[in-house]
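After this line comes chain A, so read on.
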Amino acid sequence: MTVELQAAEIAAKLEAALPGCTIESSGNTIVIKDEFVLKAATFLKNTAGLDFNYLNFLTATDYQTYFEVIYDLVSLEHNHKLVLKVKLNNREKPELASVTGVWKGADFQEREIFDLFGINFTGHPNLKRIFLWEGFQGYPLRKDFKQ
Partner candidate 1 sequence: MPTVTHNILPTVLNTGILAPDWPAGFWSHMIIFVVILFLFVIFMAMGFIYFERRVISRFQIRIGPNRVGPFGLFQPVADVIKILIKEDIVPLNADKLIHLLAPVAAIVPAIMVFAVIPFQNGAALANLNIGILYIVAISSVSVVGMVMAGWGSNNKYALVSAMRVIAQVVSYEIPLALAIIGVILFAGTLSMNGIVLAQKIPYILLQPLGFLIYFLGSMAEINRTPFDLLEAEGEIVAGYNIEYSGFKFALFYLTEYTEAIAVSTIITTLYLSGWRGPFDSLPVLPVIWFLIKVFAVFALIIWVRATLPRLRIDQVMGFAWKCLLPLALINLLITGAQVVFWPNVSQWVFVGVNIVLAGLLIILFSRFFRTTGDKIEA
Partner candidate 2 sequence: MALKTETFLVNAGPQHPSTHGVFRMRFILDGEVIQDVEPVFGYLHRGIEKLAEGLTYSQDMVFTDRLDYLASMTNNQAYAVAVEKLAGIQVPERAEYLRVIMAELMRISSHLMGVGFLTNDIGAFLTPLLYMYREREKILDLFDMVCGQRLTYNYMRIGGVSQDIPEEFLPALKKFIDTLPRFIQEYEQLLATNEILLVRTKNVGILTKEAAINYSTAGPVLRASGVKWDIRKAEPYSVYSRFNFEIPTGSKGDVYDRYRIKIEEMKQSIGIIKQAMEQLPQGEIQAKIPKVLRPPKGEAYGRIEGPKGELGFYLVSDGATNPYRLHIRPPSLLNLTPLRELVIGVKIADAMAIFGSIDICMGEVDR
């Protein structure tokens, strides 16, 4: 059975390694500051005992005032999981570091989020529209999208 790790413990570990990165933690979810994403991802993947080597999925939600990017992490060896969340307050030009260097599986999913939400992933090797065509106006999954 997959163990849902207590976020508070992990948050403490994260805080020890990267001071000031977490905002809050509850249940199996940790919310971190957006500038720490890459460092936190690398830490979670490479720390013994955590070994989050598998990025289960990566998606985003538009909460009208801010975007939330969700990283669902799983460790196939220990069979435990954790949810990492990032809040992006800049609606005009949302930006976030790409985690393709850590988990290559993030490649298409980050492109998808770029395509449908307009979140720019810096450091992504090939960031362009994936489902819609070049020249499509707007980002459909934003709540203020009008056809």
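Everything below uses one rule, namely that contacts are C-beta pairs under 8 Å (C-beta built on N, C-alpha and C of every residue); 3 or more make two chains touch, one makes a residue touch a chain; residues count from 1.
In picking the candidates, the idea was that all candidates are chains of the complex that A comes from, given by their letters.
Owing to the predicted nature of the structure, the values given are computational and were not obtained by experimental measurement.
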Chain A: touching candidate in this complex (1 or 2): 2
Touching residues on chain A, where the partner in the complex is candidate 2: 1-2, 53-57, 59, 61-62, 70, 72, 76, 79, 103-109, 112, 116, 129-133, 140-141, 145
